[in-house]
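Below, a portion of the complex is reproduced, with chain positions unchanged.
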């Protein structure tokens, strides 16, 4: 089965997710700069979630670039990943409107953790379909970043109840870690 | 006429439908876990509808994979299917906000039944355009699941007024029945 439509569908869902988070940036009633102040935490969470979803799109793109063909199991693993990503706007809005309170910050981490696991499952199914020795398998390698991220999310969830800012710092750290594009796959594809 | 644009358009509509259902997950005002409790039934209906729309996308994908060319009649049958699917977010929201009351649950089934019939009509038109002996005709075969689903929906509609949970159970049963990807088509295409 060709991968074109799964890519197009994922692009559609991810593009919408990126964009509907903007709908939570409610137009303020005042017309001065002070009116923007209550929007600021919502804006910061939007920025953070934009980067996270951008990272997923980017890695998804790189991974499928190195994928030859797909099957029904991969389609469902992909829908599973998109499901967790689809909850990001909700948790983003909840965290932003409550100015980074503990519970919303922890739930934000739960959804990120679930998305990371779903990405891992998707990657595993694609690797299984490619067989050993595929370019993707070589490119993924030990997959340090992919294994470290869920650990950091899992650490952030309880931390949110004790040192909320530490949980935020962990989220930002994971985002920065991934912002460097995954050159491994680019390099392998080029070879 | 080539099928590429009909696929792309359907992908777009289905991706948006999946995603706007998340907008019904209204960000709660409280910042503790108890604030999530009223969101729970909305979340459960979202999950159910996500799976249903995922199933339609998956089957649509499989069906068009085995389709060579299309015509104007198929375009309209496809728009007809998308129309019924576009009502799913509305009925999902109604059922979720009323915590699975009888009438919304029955109306949910009516829309699922109409979508199932529309899918059946679309499949019929594509089969007619392919001629007998096409790979799709062989792959669809007796189409047991396709014939059983509308029967189960039709049974769930009146049941919603007597044993509401039984209607829900039937919806979940249909979803589970389809979650197994349609290997028939994959197998035929591979051969």
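Labels A and B are assigned to the chains in the order they are written; within every chain, residues are numbered from 1.
The working rule: contacts are C-beta pairs under 8 Å (C-beta built on N, C-alpha and C of every residue); 3 or more make two chains touch, one makes a residue touch a chain.
Since we're looking at a predicted model, the values are computed, not measured.
Of the identical chains making up the complex, 2 are displayed, while the complete assembly in this file numbers 4 copies.
By our rule, only the chains that are shown with their structure count from here on.
One finds 26 Å separating the Cα centroids of subunit A and subunit B.
Put simply, subunit A touches subunit B in their complex at residues 1-2, 5-6, 8-9, 12-13, 15-17, 20, 23-24, 71-73, 75-76, 79, 82-83, 86-87, 89-90, 93-94, 97-98, 101-104, 107. Here subunit B touches subunit A in the complex through residues 7-8, 11-12, 14-16, 18-20, 22-23, 25, 27-28, 31-33, 35-36, 47, 50, 54, 57-58, 61-62, 64-65, 179, 181-183, 186, 189, going by the rule given at the top.
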